[in-house]
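See structure below.
As you look at this complex, bear in mind that one protein chain is not there, while each of the others sits in place.
Note that the chains are named A and B in the order they appear, and that numbering of residues resets to 1 at the start of each chain.
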Amino acid sequence: MFSNLLYGLGIAFTPFNIGIAFVGCLVGTVVGVLPGLGPTGTIAILLPMVFSMPPTSAMIMLAAVYYGAMYGGSTTSILVNIPGESASVVTCIDGHKMALKGRAGSALAVSAIGSFIAGTFSVIVLTFIGEPVAELALRFGPAEFFSLFAFGLCTVASLTGKSVVRAIMATVFGLMMATVGIDLISGAPRFTFGNPFLLDGIDFIVVAIGMFAISEVIIIAEELKSGARGQVIKPKSLYISFEEFLFSIGSILRGTVIGFFVGVLPGAGATLASFLSYDIEKRLAKNPETFGEGDIRGVACPESANNAASGGALLPLLTLGIPGGGATAVMLGALMMLDITPGPLLFQKHAHLVWGLIGSMYLGNLLLLVLNWPLVNLFARIMSIPARYLMPIVLVISTIGVWSLSYSEMDLIIMGVCGVIGYYMRKHNYPLAPVLLGLILGGRMEQSFRQALIISRGSLLTFIQKPISLTLLIGAVLFLALPYLLERSRQFRLAREASFEEEA
Amino acid sequence: MRRIALLSVLVVALAGFLVAIQGSPAVAWEPKKSIEFIAPANPGGGWDTICRTSARVFKKTGLVTKPAYVKNMPGGSGSVAIAYVVEKRKGDNNLLVAASNSLTFSMAIKRTPYTYDDVTPLAQVASEYGAYVVRADSKFKTLADLVKALKADRKSVTFAGGSAPGSMDHIKVALLAKEIGVDPLEVIYVPYQGGGEALASLLGGHVDVGSLDVSEVAGQLEAGKVRVLAVQSESRLKGFPNLPTAREQGVDVVFTVWRGLYMAPGVSKSAKKFWVETIKKMVATPEWNAEREKLGWEPVVKFGDDFEKYVKDEHQRYKSLLKELGFLK
Partner (left out) sequence: MRKILTRTRIEALIIIVGVLGYAWSGLSLPPFYNVPGVPGPTVFPLMLAIVMGAGAIWLLIFPGEDKEAPKSPPGESRWRRLLNRWHFYLMWGLLIAYVFLLPYLGFVVCSVALLSALIFLLGERRWYLGISIALVFTMAIYLVFSKGLQIRLPLGIFEGIMR
């Protein structure tokens, strides 16, 4: 194994490949920062360029764009409360609060460090135990996926604002939006009203940008008018302090592990990973009430999770030849055009490519850290640009992101409508994040549920007969019930302590 | 000194360029601005590959000198793109759109109100074949085993494919069922979001048989993880001569997946002629054929009126097929 790794590092550390990895990381960071633009489209654009390179260098570059994009995703979430990627929605909750309190630098820095640790961890796993982990991923069939998504949906419990009913309604609203489009299982067009532009459903980015970006601009306008928007607190330090780092290292590590294993599952993805890790982190915390008010752990864990997930998604591609969806599907296409058959024999037949790529990922993560570190400082200063200039420009850039998805007017119109709804919801105590969670998980959850039932010939028992599925479902129930149990035991303990003190 | 040399090189180059422009034979129509490809799907799929490969071969071989862009316009198996092209891009001579049987299915099942009459079909550039695939350790060794199991109990086998019921991967299963005298609607078929997910589910042992394209499983085949029971081609594939066809095992199921291009309605005759000729030249180049082989596509081509007639016939055939199979009332 170590000889393979050394071999790979040897390939990666040629001047050309270092240069290529650097360019890839840079491009990835840029598209990651720009809201609405994702790695998938960028990789597709880069394809013609990389075909003139040797296959190994080509893949090094494409992979660098892919994991680089995850590094940049948190930036807009933190600075302007607009998620750059679907995997950075959760980061908005605590990240933007931190920025308003003058801790934008810490938030950006912790997401860079977390990303680095997570990225490196996933390469290490990929290097040493890639194959067994990939085999484990195949054990996930429709029944297991349904339970996983149900588990994911339970994380909504930690995203509730003041009203639980409203949070549930927000989630259901997201799930409803997910039902628009052709139903995969039956082929029936649902809620499309004969409009072909709705056949593929409502894209997540359209809703996210609409709800977050448009409403943010209006709300800032109101706050400026009424004077409610105080001066953004001048940051004391543009970087993270050592104490803050120590405080968040646990979150980073937990986020990394959760993110990696969710990312390995084909189709589950970085977004679910980030929601799950945020939820778990909040539940583990001694003082969960600080989450949502600018807790650094609320940035550290989802940002580590989404990076670990993007590394994890490469694993089934390399070891099994199965794309995890989105960007990895384009990379699979690229492999074929480079005359490399993606499949389980990739490691044996194209050792140069696989190990070169893995070697380059160690380097790439380091490059990204080096690249992002000065950017932290630069981006943190963006907070001092007056909102009256910053927000309109961000809005225009976000709109381009939406437009670039499929060049459709329908997307823009949906974005406008979501803006109105998002504004109303924010003004009236409906949390926005559950809408997006519902939208992301809804379609896949319904699909896996019905796929599982087709396979089991209609028997609902399938969900509890499969051990992985059963475990996840029990976990979900515990997750919902646990806070109440913990609360009661805490009250009980407090009462007992109080009585002890009286006796003493 | 150096500057003069550089300058003279520039002058010579410019002169050469001017001569080249002047000297080129007058053609009836040729593109004067950049070419736009529309891939009616997300990056990474078959349609996207047609566009990007053609664009690259155009550039490499110099068949088209103007730059070419690829725009992805996913939605409803081509319905979104065809609606856009018919409604917004009438008469655009610089626009090429990728297509395949999936588009015909969208038309047949009335997902889109437009048909091939509303656009300008150009050419088929390649074809591909599907196969019935099982895990290497499956109890089905040959197609006959599968047929026997289906005949004994039509609900005993779970099929998987990468598209919704009533479209391509499912039709391949339905055709098999129809051929061996089992009601196609009663065969268990699990649709997945794309061939990759269906393949993962097959490898994980969650389903029994996958209805997948041969090129999708090439890597797994090489590693011995899966076995192809039968390919749905007329004769054995050039790229995979070891795989048996369904026909040679006595089950007459042939299903060709074509990959091609169409243009907007109302394009000028000379532009259509130019593109048909250019694509004809393109598919003959070694550059194209090298790419095509890598993708596992077969060299079956049709052009202009031939192609137009073929797809229009296909539309009618699919309509009656879907009615026959019970997907269309």
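Quick notes
The rule is simple: contacts are C-beta pairs under 8 Å (C-beta built on N, C-alpha and C of every residue); 3 or more make two chains touch, one makes a residue touch a chain.
Fair warning: this is a prediction, and the values are worked out from it, not measured in the lab.
Contact with the omitted chain, checked across A:Gly10, A:Pro132 or A:Pro392, is made by A:Pro392. The residue from A:Ala221, A:Ala351 or A:Leu375 that touches the chain not shown here is A:Ala221.
From the options A:Ser163, A:Asn195, A:Ser241 or A:Thr290, the residue with contact to the chain not on display is A:Ser163.
Chain B meets the missing chain through residues 33-34, 36, 69, 71, 165, 326-327, 329. Considering the complete assembly, chain A touches the hidden chain via residues 31, 37, 42, 45, 163, 165-166, 168-169, 172-173, 175-176, 179, 183, 185-188, 190-191, 193, 214, 217-218, 220-222, 224-225, 387-389, 391-393, 395-397, 399-400, 403-404, 407, 409, 412-413, 415-416, 419-420, 428, 446, 449-450, 453-454, 457-458.
Throughout what follows, only the chains that are shown with their structure count from here on.
Within the complex formed with chain A, the chain B residues making contact are 42-45, 48-49, 52-53, 55-56, 59, 70-76, 79-80, 83-84, 109, 111-112, 155, 158, 164-167, 188-194, 196-197, 199-201, 203-207, 215, 218-223, 225, 291, 294-296, 327. Looking at the complex, you find that chain A touches chain B at residues 40-41, 43-44, 47-48, 51, 137-142, 182-187, 189, 196-197, 199-200, 266-267, 316, 320-323, 325-326, 329-333, 336-339, 341-346, 406-408, 447, 451, 454-455, 457.
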